[in-house]
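Each remark here refers to the structure printed beneath this line.
For this depiction, one protein chain was excluded, whereas all remaining protein chains were kept in their positions.
Let's turn to chain A:
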Amino acid sequence: MISKTFTIINPTGFHVRPTKAFVQAASGYPCKISVINKGKKVNGKSSLSMLTLGIASQDEVTLEIDGEREAEAMEHLGKLLTQIHE
């Protein structure tokens, strides 16, 4: 299992559009993907669970990825977390 922490810089936090992009990307990987914010851990392939994290700008979000293609998933999803979404 690998884990890494990212800082959210999108000014409006992580609302529906970024969440959708993240979940769609996450669902394309066979490995188990967990997202942790402020001590709460959820399934990164569920947009509803992701929304309940209430991710805001400047939050430190940790990804825990376990299984096949984990390194590739970490790089891809880390980019989506730290990107600015229109």
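Rule of thumb we're sticking to: a residue touches a chain if its C-beta (ideal position, glycine included) is under 8 Å from a C-beta of that chain, and two chains touch if they have at least 3 such contacts; residues count from 1.
In the analysis below, contacts and distances are computed from a predicted model.
Comparing "Phosphoenolpyruvate-protein phosphotransferase", "ABC transporter", "Phosphate transport system permease protein" or "Cytochrome oxidase subunit IV-like protein" against the UniProt entry of the hidden chain yields the protein name "Phosphoenolpyruvate-protein phosphotransferase".
Where chain A meets the chain that is not shown, the touching residues are 9-13, 15-17, 20, 23, 42-43, 45-49, 51-52, 54, 56-58, 84.
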